[in-house]
Structure formats: structure tokens, C-alpha cells
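Okay, structure first, notes after.
For chain A:
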Amino acid sequence: MTEPILETRGLTKSFGALVAGDDISIDLRKGEIHAIIGPNGAGKSTLIQMICGGLKPDAGQVRLMGRDVTGDSTASRARAGLGRTFQISALAMENSVLQNAMLGAMGALDHPWRFWRPVLARSDLRDRAEACLDRAGLLELRSRRVADLSHGERRQLELAVALTLQPRAFVMDEPMAGLGAGGSARMTEVLDALRAEAPILLVEHDMDAVFALADRISVLVYGRVIATGSVGEIRANAAVREAYLGEDA
Partner candidate 1 sequence: MISERMLNLTVIGGLLAVALAALVLDQPFTITLATRVAILSLAAVGLNIALGLGGLVSFGHAAFFGIGGYAMGILAYHAQTYTPLDLGLFTVAGTKSMPVIWLVAMVLSALAALLIGLLALRTSGVYFIMITLAFAQMFYYFTLSWSAYGGEDGLSIYIRNGFPGLNTLVPIQFFGICFVILCAALYLFHRLEHAPFGLALGSARQAPMRVETVGLSPMRLRLVAFVLSGAITGLAGALFADLNRFVSPTMFSWHMSGELIVLIILGGVARLIGPVIGAVLFVVLEHYLGGMTEFWKIWLGVILLLIVLFARGGVAGLLSPRKVGHD
Partner candidate 2 sequence: MKKLLMGAAALAMSATFASAEVKVGMITTLSGGGAGLGIDVRDGFMLAIAQSGRDDIEVIIEDDQRKPDIAVQLSDKLIQSERVDVMTGIIWSNLAMAVVPAAVNQNVFYLSPNAGPSALAGPGCHKNYFNVAWQNDNLHEAAGAYANSAGYGNSFILAPNYPAGKDALTGYKRFFEGDLAGEIYTKLGQTDYAAEIAQIRASGADSVFFFLPGGMGISFLKQYADSGVDLPLVGPAFSFDQGILQAVGDAAMGVVNTSQWSKDIDNPTNAAFVESFQAEYGRLPSLYASQGFDTANLLISALEKADPSDADAFRAALKAAEFDSTRGDFAFGDNHHPIQDIYAREVIKEGDVFTNKIIGVALENHADAYAAECKM
């Protein structure tokens, strides 16, 4: 078995009496989509934050391509190849679609310490940004201000910005949230194709999408991983049915 691209070992985090992460060990291997599911308050956001650098774990490790990145900042994890999309869009709302994508391209290809030539005249950055917008289906809207985009279009832009980084692994926080049925289907298609480029750690509420996409699923309840396995195994797991699916059904 090859080395996992992204791996957590025994991640633990508590806020006062509330245990939001309890000895979480999961991994993400080449070519797969690994979905994390769990009821609200199960600690999914905390886990993502710990993986991406927004929160420091009380104990445990985050490893990216075999290297311990637990002490690194969000920015250096991003430079090491971690691409992330946000549940609530984190985009520069006053800027255009293209500008947002070019920010990603700048992060991937260059540094920001250039004070003179207009960024839009940088054809290398622009090519990368436009290619990614094209893949996310946004090329036509590149001059539009983000504040004027629909909710679904912003989700597409989230994805496009992550694509510009050409990361080694994606961490996606509910990319389907708020998309209509048609939007969900299209996003599912894009993600399905994407796993060949880089594996995806997918946190998602939309069970149809999860069952359609995931190679493996981990179930998080009260900060603990209670089960990890294939779609079939998880569907059949009694503990999962009781703790999670049972409630939902």
C-alpha cells in the first residue's frame, strides 16, 4: 500500500468540557474520495480546521505526503499542496470572478511582492485562472463581480480557486450545500473526474452525493470516528445506523 497523501494521527481537541475531536485517525489515499459524515456538532468543522491549520489540536498529528505539518500555518500547508474549499464561500466579494481565480494562481505560481505591473496583464497567471474557471464552468462570467453571483456560482468559484492551486489533496467542506438538484448533479460530475488528479477529503451532508462519489466513508459522532469503510460497509454498520442514519431516517 502506498503512503497516504493526507493523514491524521490521533487528533484530539476539546473546548472546555466539550470534546470536539477525540483521537481521530483517518487517511486519504491517491485517487480516492474519502467522505466524512456525521450529525451536526459531530466535530466535522473542527476536524477540517485542524487539518487545514485554523485550529491547533491538543494532541495528535497532521501529515501531508508523509511530512508532519501539525505546527505549520494555513498558508504553508497550502503551499505544501493542500487545497481547500469553504462551506460558506470565502471570496473577495467586491472583486471580479477572474480576480479571485488569479489570486489562487498567484499563490500557486508566484509571490505577491510585485508592486507595479497590473496583475491582469500577467498572462501566465491569467491563463491558469481562466483554464480553471473554464473547468468549473465560469469562464463566461469572469468579469462579473462576486457579490452579483448566485449562490451556486459562488460554489463553482470556490472550486475554481482551489483548482488553480493544483493541489496534491483537496479538503472540501460541503461543496453541495445550497445547490439545487441540477447543480448538485453537475458538481458530482466534476468531483468524480477530479479524484484522478488529487484525492478529495469530502465533508458533505448530501447523502446521495456521498453514496454516489465516495470510495470510503468515515462516520464521526461526538468527535470520534465510529466507523470507516466502503459505502456498503457503512450502510450495513449497526452502530452507524443507530447513531446517525437511524435518526435521519
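For anyone wondering why these and not others, all candidates are chains of the complex that A comes from, given by their letters.
Here is the rule we use: a contact is a pair of C-beta atoms (placed from the backbone, for glycine too) under 8 Å apart; a residue touches a chain by one contact, two chains touch by 3 or more; residues count from 1.
This structure is a prediction, so every number in the text was calculated from the model and none was measured.
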Candidate from this complex that touches chain A, chosen among 1 or 2: 1
Chain A to candidate 1 touching residues, read off their complex: 52-54, 73-76, 78-79, 83-84, 86, 90-96, 98-100, 102-104, 106-108, 110, 112-120, 122, 125, 143-145, 147, 161, 164-165
